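Have a look at this one.
All protein chains of the complex are present and in place, except for one that has been dropped.
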Amino acid sequence: MTGIELAAWSFPVLLGLIFIRVPIGLAMALCGLVGAYWIYGTPVPLLNQLKQVTFTTFSNYNLSVIPLFLLMGQFAALGGLSRSLFKAAEAWIGHYKGGVAMAAVGACAGFGAICGSSLATAATMGQVALPELRRAGYSGALSTACLAAGGTLGILIPPSVVLVIYAILTEQNIAKLFLAAFIPGILAAIGYIIVISIYVRLKPDSAGRMEPVPMRERWQALAGTWPVIVIFLAVVGGIYSGIFTPTEGAAVGAFGTGLAAWLAGGLNAKTLREAIYGTAIATGMIFMIVLGAGLYNTFLALSQLPQELAQWVIGQGLSPWLVLTLILVIYLLLGCVMDSLSMILLTIPIFFPMIMGLDFGLTPEETAIWFGILVLIVVEVGLITPPVGMNLFVINNLARDVPIVHTYRGVTPFVISDLVRTAILAAVPGITLVALRLTA
Amino acid sequence: MMTTWVFRLARASAIVGGLVLCAITLLSVASITGRALNGFGLGPVPGDFELVEAGTGVAVFLFLPWTYLRGGHATVDLLYNHLPAAMRKAVTLASDVLMLLLWLVLTWRLWAGMWEKREYLETTFILQMPVWWAYALCVVGAVIGCLAYLTKTLIELGLARYPHGWPVPTAGVH
Partner (left out) sequence: QQITLRVHHFLPAQANVPRLAIEPWAKKIEAESGGRIKVQIFPAMQMGGSPAQLFDQARDGVADVTWTVLGYTPGRFPKMEVFELPFLTPSGERAGEITSRAAWEYAQRFAADEFKDVKLIAVHTHGPGLFHTKQPITGLESVRGMKIRGGTRIVNNMLVKLGATPVGMPVPQVTEALSKGVLDGTTIPWEVGPSLRVHELVKNHTTFAGDRALYNMAFAFSMNKAKYESLPPDLKKVIDDNAGAETSALFGKAMDEGDKAGRDIALKAGNKITQLDLAETQRWLRTASSVEDDWVKEVRGKGIDGAQLIKEASRSKRATRSPSSIWLKPSAGCAPRPASRTIGSKRCAARGSMVRN
């Protein structure tokens, strides 16, 4: 069997292992090691490679931003920042039709600005907003769906762990990717708010009503969100404008949210322990996948499959837009059953050279950044597509009385808005790139 | 009971990893502050980059045992739920055994790597700190990991039981 055949066969085997619930990182590591062993014909090079590769993978400077962003999210929740965001949004728009759900989306967007992970955003905002939504008379389907969709803003709006991984894999500038992600992230939030307003008009009984809040209280609630604004400006502003590297930015964010939590009285020995456990589990999960993907990608590179496939696609003379569409559809399908990080780590080494070999009328850097944002969006759709949508599970788990099927149904219009947005951003690269071009 | 002891060790290891992470946070903030006050004779913390790198590596190794015992690794249930009970049991057991094997190999190789770094006297760029020190700390995490995977395998084989009063692994983060 040639290396390329072996690599082609390894895909179904890997997916099979993953689908019967072998941990993803483990499955990728095993397939990678076995495949590389097959190609080398001896275990010696691999055993030697393993002397250093685990350590060098885990101690990569660029990856150190990930545990810090996770810690930052934990501290932000402890400091009540999620609550103050939701309260402020609710005070201003809660009395409109569907307003509390819209406020939840807005608060998710705000929290996304200081948290790099979708799951953390969904879980944190879910805890705060779900009881309020139910109390205001919103249906189980709409309440859980708007929070699951809102949770994806955690990663669509920078900072974003998925973008960090993409930047490392493709050697792109993290700060530029963050900047480019900003407008699509805002568009996502607007899209979700439009979905809610249509939803409550078509199904008027799915939303309750709230009394308007006096103007004075609105301003007070808004003022309560100042730590979020300060931290966001410090972190994302600092990373982009010039004061520090992404890792340092994440450290500033973790420090700032930690300080906010401590000042708010939310940080003590017990909550610090809980924050560390949460960070530890999420970090361990991500780095296990990164390690497995690294081993699997070594095998793929050895097999020459990515190189040959990219050559083949370029040689076919297919329309660049057709190739792009096919890739995005593959991500959407994979996203129904896989998580975002594994998908990116698994597929970018194959798809990225293909895309970079095609001509979209953009500079190579623009192509790389625009493609990164498109990939970010389509893999995040996977978080809210049935049957395996992590955000759906997280939120549904918080709402014991809502059957998962209701959540599935409620989230459908949000998925449609994601698809419409993807199509628009794919057709008009300028929307994604405008912020970059203006600041260049 | 051995399992209680391993769970306690893995949890303590996660806490130590978390403290390392907090130290990285403070170090980076100190470094940025020093840099901002460059004009006042201060400067960034020497070797900040290499300390962040080594610290992250150590923290991740210390986190992994707890991730595993809490069932924190990413999994997909797509076909699993449709498998017969015996198959499910077999898959879970096989995963645990494979994880244990993988980590035994990784730990063994990490150990060998540590000796090699020691033998070659490799150092970091700025602080010229021996690289094997960081490896040694990682070995500690890796060994605790092996104990955790062994314990999990024994539990799955019915040779040991979950320690009383400890959270049973959540169903796995999808």
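Note that the chains are named A and B in the order they appear, and that numbering of residues resets to 1 at the start of each chain.
Note that contacts are C-beta pairs under 8 Å (C-beta built on N, C-alpha and C of every residue); 3 or more make two chains touch, one makes a residue touch a chain.
Predicted, not measured: the structure shown is a model, and the values here were computed from it.
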item: Displayed partners of the chain not shown (whole complex); value: A, B
item: Absent-chain contact - pick from A:Phe11, A:Tyr61 or A:Phe360; value: A:Tyr61
item: Residue in contact with the excluded chain [from A:Ser160, A:Thr298, A:Thr407 or A:Thr422]; value: A:Thr298
item: Given B:Gly18, B:Pro44 or B:Gly72, the one touching the chain that is not displayed; value: B:Pro44
item: Residues of chain B (touch criterion as defined above) contacting the omitted chain; value: 35-36, 38, 41, 43-44, 46-50, 120-126, 128
item: Chain A, residues in touch with the chain not shown (by the definition above); value: 40, 42, 44-46, 48-49, 51-53, 56, 60-61, 171, 173-175, 241-245, 248, 294-295, 297-298, 301-302, 304
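Following the convention adopted for this analysis, only the chains that are shown with their structure count from here on.
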item: Euclidean distance of C-alpha centroids - chain A vs chain B, Å; value: 23
item: Chain A contact footprint on chain B (complex, rising order); value: 11, 14-15, 17-19, 21-22, 24-29, 31-32, 36, 49, 52-64, 66-68, 70, 72-80, 83, 91-92, 94-95, 98-99, 102, 105-106, 109-110, 112-113, 116, 134-135, 138, 142, 172-174
item: Residues on chain A engaged by chain B in the complex (per definition of touch); value: 18-26, 29-30, 47, 50-52, 54-55, 58-61, 63-64, 67-68, 71, 119, 243-244, 247-248, 251-252, 254-255, 258, 272-273, 275-277, 279-285, 287-289, 337-339, 341-342, 387-388, 390, 393
